[in-house]
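Heads up, one of the protein chains got dropped from this complex, but the rest are sitting where they should.
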Amino acid sequence: MNNDKNNSSSFNDLLSSGLLAIFAIVVMLFSLDLEVPGSIYTAPGLLPFVISLILFVLSFILAINSFKKKIIFNFNRDTFSVFLNDQNRRTLFLLLLISIYIFLVGLVNFELVIPIFTFEYRLSSFQIISTVMTTIIVKNFWQKKTLTCLVVVFLFIEILSAIFRYGFGILMPGSF
Amino acid sequence: MKVTKNSYMFMSLMSYLKSINFTVLAAILIFFLCYGKAIADWPERPITIVVMYATGGGTDTILRTLASEMSNITGWRINVINRPGGAGALATRYVLNRRNDGYTLLGASNFNKYSRISGGDESISWEDWYFMQAASNTGSWAVRPDSEFKSFKDILDTARDKPGEVTISTSGTGGQWHELAAVVAHSAGVELKYIPYGSGRLATLAGINGEVDIAGGGIHEHIQFFESGQLLSIQQTSSDDILTSSGTLLPSLSNFLPSVNNQLPPNGNYNLGIRRDTPIDIIIKLQEAFIGAVNSENFKNILSSRNFSLDLVLGDEADRRAAELEVISASTFERLAIPEARSAISLGLPSPENFSSWWPPDGYKSLEELNIE
Partner (left out) sequence: MEVLSQIQDQLFYIINNPILWFACLSGVTLGILWGAMPGLSTTMAMTLLIGLTIGMSQSVAIFFMLGVYTGCVFGGAISAVLLNIPGTPDAVPTMIEGNALAQKGEGGLALGTAISASFLGNWIGIIFLIALIPAILFFALQFRSWEMFLLSIWGIAICGSMSSRESPLKGWIAGCIGLIVSFIGLDSIHGVARFSFSSYNLEDGISFIPVLIGLFGLTEILRVLPQKNHPENPSTVNHILPSFKTLIRYAKPSIRSGLIGTLVGAIPGAGANIASFFSYDIGRRRANKEEKKKWGKGSYEAIVCSEVANNANVGGSMLPTLALGIPGNAAAAAILAALELKNVVVGPLIQTENPGLIFYIYIGLIIANFFMYGMAILLIKPCVKLFNLPKGILMPLIIPICILGSFAVNFNYFDVYVMLVSGIIGYILFRLNFPLAPIVLAIILGPLADENLRRSLLVFQDQGFLSVLWDRKLGTVLLFVVLYTFYDGIFNSRKG
């Protein structure tokens, strides 16, 4: 068991060292490409180049270390089933929901103004999207009645935005 | 193929979302008749001023004081937020992305003149904005008391012997104090080494701890250290000598370089920017409140305790100054070969000498003309 874990972790190390090395080379190329307005000492690409070179060396050492642990490449069905196990699928699903949430708030901008007696109640797109998306997330991971989730989330979002809007007088994302 | 399809779907989703957004707005309009209320009621919610520099600096202090005085006079609620970065480009973009309803204003300095020429936001300060100027500052050079330089002449002598070895701190490459130092050095015929720091305050600190030979900056940044004896004044850019309240003499640059005053960029200044396409009634309301705030006692106190001078400029004169400053800086930037800077020719700007014959350019509309339309 322990051996297995070691094996997968050194496999991970090898994988990440490869990715990091590529990343470091890309950064090096980009920093060489930057213009040099003054002398070489004050070149904007100086430190980025040095740091990415160091990163390249470090990832090389990481790769050597992972070889020392003697990994055995056994690509079988298990390798992939581990990757697509239940929890990872749930993580991807959650990530998808959060991304949709964040992009929706960024892209949709409107604000409703509802007069209640003398008071103007303002409902921004941020509040509506937050309430809907957070309810979906809560519903999926809390397993309570949808209405309960909605009420809890709605109250929370209203309090949060009231504090920012009326307490601090700042503009919420997507309000005018 | 797949990519095209996806991006097409994305586009249609976007337009779908936008149409929801529009229908909802339309529905609200019909139901509650909230929008389109008479402008006489403006403002019906808090106004936000977006300051283009960080908390606690000169621009921030002046704009926040103006905001609180404006709301004292009118009873409006005015919030101030800071949106620093890109020499003002990010704050500019932020305000341009909001509605032109006068609820989001720009807290700027120097009429946002660097915005276009330094390669930042492309909105034109005198064509897309209306900047009201409240106050101005004065440039200053200072040295440590134990410095080998005792006067402006010492600096020039050393700089002539060793070109490019005398160091001066600036608030940043292409910033106000860099521009000023470059113009002074150019007209004195010497070469200095400009060391950029993040802000005028840090540039002053570099003079105090001795990293640079000369601390560049404004009088408002140096005055305290003159009085405490940590710095000595070399020159300041107003046309006359200044005697501080405690009796320290700050010599004027015109004593040493009589010819330079015509070439200097006018002193730095602080302004409140409104988008020019804002309804004129709102602009007039804001201008009234602004004039009241500038003339308030509290604002004058803040100015005098920091050695800023009250310098109210409005209307066509403000537009003209914005344009002139941009022209002067564009030519200075070209001489300094600032990377990323846009050249005057590519922007259709004249040289500083030809400015008076060029102004007003084609397409320029003064506020009155806009009002008639």
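Order as written gives the chain letters A and B; numbering starts at 1 within each chain.
Assume a contact is a pair of C-beta atoms (placed from the backbone, for glycine too) under 8 Å apart; a residue touches a chain by one contact, two chains touch by 3 or more.
These figures come from a predicted structure and were not determined experimentally.
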Among shown chains, those touching the left-out chain: A, B
Which of A:67, A:121 or A:142 contacts the chain that the document leaves out: A:142
Residue in contact with the excluded chain [from B:224, B:295 or B:343]: B:224
Residue ranges of chain A at the interface with the undisplayed chain: 9, 12-13, 15-16, 20, 23-24, 27, 30-31, 34-35, 37-39, 41-48, 51-52, 54-55, 58-59, 61-62, 65, 86-88, 90-91, 93-95, 98-99, 101-102, 105-106, 130, 134, 137-138, 141-144, 149, 152-153, 156-157, 160, 164, 168-173
Missing-partner contacts on chain B, residue numbers: 50, 54-56, 60-61, 64-65, 68, 79-86, 89-90, 93-94, 118, 120-121, 165, 167, 172-174, 193, 195-198, 201-202, 205-206, 208-212, 224-225, 227-228, 230, 298, 301-302, 305-306, 338-340
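Everything that follows uses one rule, which is that only the chains that are shown with their structure count from here on.
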For chain A paired with chain B, centre-to-centre distance based on mean C-alpha positions, whole Å: 37
In the complex, chain A residues that touch chain B: 35, 37, 107-110, 112-115, 120, 125, 169-171, 176
Chain A contact footprint on chain B (complex, rising order): 14, 17, 20-21, 24-25, 28, 32, 34-35, 44-46, 48, 77, 79, 81, 98-99, 101, 103, 337, 339
